[in-house]
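Notes for the one structure printed next.
One protein chain is absent from this view; the other protein chains keep their places.
So, chain A:
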Amino acid sequence: MTDSKYFTTTKKGEIFELKAELNSDKKEKKKEAVKKVIASMTVGKDVSALFPDVVNCMQTDNLELKKLVYLYLMNYAKSQPDMAIMAVNTFVKDCEDPNPLIRALAVRTMGCIRVDKITEYLCEPLRKCLKDEDPYVRKTAAVCVAKLHDINAQLVEDQGFLDTLKDLISDSNPMVVANAVAALSEIAESHPSSNLLDLNPQSINKLLTALNECTEWGQIFILDCLANYMPKDDREAQSICERVTPRLSHANSAVVLSAVKVLMKFMEMLSKDLDYYGTLLKKLAPPLVTLLSAEPELQYVALRNINLIVQKRPEILKHEMKVFFVKYNDPIYVKLEKLDIMIRLASQANIAQVLAELKEYATEVDVDFVRKAVRAIGRCAIKVEQSAERCVSTLLDLIQTKVNYVVQEAIVVIKDIFRKYPNKYESVIATLCENLDSLDEPEARAAMIWIVGEYAERIDNADELLESFLEGFHDESTQVQLQLLTAIVKLFLKKPTETQELVQQVLSLATQDSDNPDLRDRGYIYWRLLSTDPVAAKEVVLAEKPLISEETDLIEPTLLDELICYIGTLASVYHKPPSAFVEGSRGVLHKGLPPRTGSIEGPESPDTAPSGEPAADQPSVIPTQGDLLGDLLNLDLGPPVTGPPMATSTVPMGAVDLLGGGLDSLMGDESEGLRSDVGGSPAIGGSGSFTAAPSSTAPTNVGAPLGSGLGDLFDLTAGVGTLSGSYVAPKTVWLPAMKAKGLEISGTFSRQVGSISMDLVLTNKALQVMSDFAIQFNRNSFGLAPAAPLQVHAPLAPNQSVEISLPLNTVGSVMKMDPLNNLQVAVKNNIDVFYFSTLYPLHILFVEDGKMERQMFLATWKDIPNENETQFQIKDCSLNADAVSSKLQGSNIFTIAKRNVEGQDMLYQSLKLTNGIWVLAELRIQPSNPSFMDLELSLKCRAPEVSQYIYQAYETILKN
């Protein structure tokens, strides 16, 4: 007697038959009939036509029959709303039943019936059930509020159910608490703005208590809710961590991972010197490893999360390399993830083991896995310098196996190794060349051709090799064609005598016979270069290439921080923030890690920055001599100023030192921290791309265009890459004539090719001739001082103006000003001495070598504490990412990397101030409406006081 009998059908219409049975007088027959209906439902058959008949069976004392009818109702009520009303009375009656099981069942089922008409009848029973004496009913009712909210949010709010739900957080029964939390979280998620889960130390305490007592599923809800709380200080964070840690030993892996999320997040607030911090790190490793002994599906999710965790805190698992070793019968999705983590954990200490494993994997059966293993060997070589040699020899061993796809992968990664360690392993080229014929994948062919071209001078038969590729030029993929073109040009520049014919051949193939515009353009550029200026061609084509970096596959620090907040969710599996992929993502709620404490007494809060500009921007005239400026112009301004600016020679007098102390913070910690890291190495464009032949893209210093049709080609490129100097604001009046006895001064600041100048217009609005001009600056934040005296050659007649560009340097005395970019100036003429102060835009201080190497950028970004990060908004900018990037570059803000994340462009930028302070920036560009972008600027700097002014500079540059 099994249920499979319910599936059997009769010849007469099945529905008809069932209808008859449902209306039978016999209880037993009725029940059997309902079971048959349910059985049809389970295989997706549409039995909605039986709705009235099934509903008729609802009023019964038989619990099983009642349950079955309820099951049916939930499935079909939506499609039969009018009929569903028939059920309401029974529901309302059942909510009053003395048996709590029936009360709960009724309220639960009612909530599942997504029919508007029913919901209004649901309110009263639900209100009663929320206050039911039986906790089973209360906990069911709590979930029902969430269901109802989903159908009709307004109704739930009007009926005050949300408050009742909040009260349930204090319920005496832990299961009720857990369900209330779950329901509130779900409601809060659809209304991010509502302050539903008002977490405070008291409610957190309640949650932590309930955590110990409720079921595993409830624990997950509570932990996920805790993760959204922001402890007020590190002590609170620690005490929460202490109470969450026991969850790491739970048998349910979802509980474990949710606990890991809470700990990873709150750990951010703990000081690293704390003993507890170390203890916590140690406690995190075993549960993570244990997840890997679970079912493969669980392992997969765990591994995706571990991938994030090892990027954020590599120290947790650094000794656990072996658990990531691959077993041959692991599912492929587990194998690939393990491999990825092995590379992240690879270090000098364990590289021998890792390499031995990788070599083993490279002989496995699964092609995808083998390929990835070979690539991994290359990544090891690039990541752990000491292992490079061993990696190369391992790769050579693999090439000897002659397995086609292994050889091809090996060649692709060896090319990268060459780019990381030039002039070290070229001895292996001979071996590589032996395998030329077996390469059939474009990427491998392109890599091999790149190698031949790059090292043409060491390969005796390079011309023959390249020629052999040239035969089937038109059948190759674009990647290979481009590479072949560049390689042959390289060869020609290295061995011009023997290869003239070859280069002509490839140039004509590329320019005349190809339909591909990229290939044609590149061909023309080379052609032009070679025919006009072979020396320049050599410089361009054979230019030294930047080294590639190992960190190309790391996740951006800010994205990583956000993802850490989403440990255990789908976001952590896809390594994308939820806003990027969750359908109809409601109000993009960016989560962030809490700042390490200590920032409370830190500098001014960043939020105050963007506003309050108008007042500060106005030139302020200093009314009377005295106060701050005392020392500046007590000096004799008689003779025209000559030689070095006087500010350097001034003796500090009482008033001047007002701000002296603040300066240390600006200069001091910075010079210890960053400068030593940077070591003054000029950062070349380390954009770390793996595509070869960057040489072909820099035609800027090409000579004059040759006649013919090619002229326009260069017109196109002319305006693009040229450095036109930073943005210069229009002149504004700094000193109105009425305040300075007829002398009006307006001016602005500019920076061109490394030198700063103050461009002034002096206008004589008085009736007498002016002469004997001199200028002097007070000490200021960045030591700006005139580099030459103010030279006005002829006396200034009434109603005459003179334009002067005063060169400035930054070797003057330093004193921190408020605002930071305030400059106090004294100007003297034959009539009197006048004082004014002005604000200079900070971008005049951005130096030309402010491009940080990519790797250094990542390291520095991580290294600068989070409380030094400040965020700003730049609204309604009309530029796209590339335009922004090139515009900023004009003012020496350099884009190091660009990524597209969830449809938004992210620019990573660096700049350096004249006093050596580095500022790192992350610019998120998101369209606000079709033609305008909203920019979100995050600045990180060891001297956070400058951030606000950097932001102003950004805005000035981008808005003009």
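Here, contacts are C-beta pairs under 8 Å (C-beta built on N, C-alpha and C of every residue); 3 or more make two chains touch, one makes a residue touch a chain; residues count from 1.
To be clear about the criterion, contacts and distances are computed from a predicted model.
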Protein name as given in UniProt for the chain not displayed, "Adaptor related protein complex 3 subunit sigma 2", "AP-3 complex subunit mu-1", "TATA-box binding protein" or "Glycine cleavage system H protein": "AP-3 complex subunit mu-1"
Omitted-chain contact residue, chosen from A:L570, A:M738 or A:A797: A:L570
Options A:D150, A:E441, A:D533 or A:D759, residue touching the unrepresented chain: A:D150
Candidates A:L50, A:L68 or A:L593 - the one touching the absent chain: A:L68
Per the touch definition above, residue among A:Q80, A:T215, A:Q768 or A:T914 touching the missing chain: A:T215
Residue among A:E21, A:D234, A:E268 or A:E357 that touches the chain left out of view: A:E357
For chain A, residues in touch with the removed chain: 1-4, 6-7, 27-28, 31, 35, 38-39, 41-44, 62-65, 67-68, 71, 75, 78, 99-101, 108, 111-112, 114, 134-136, 139-140, 143-144, 146-147, 150-151, 173-175, 179, 182, 186, 189-190, 213, 215-217, 220-221, 224, 246, 249-254, 256-258, 286-287, 289-290, 293, 295-298, 300-302, 319, 322-323, 325, 327-329, 331-333, 353, 356-357, 360, 363-365, 401, 403, 568-571, 573-574, 578, 581-584, 586
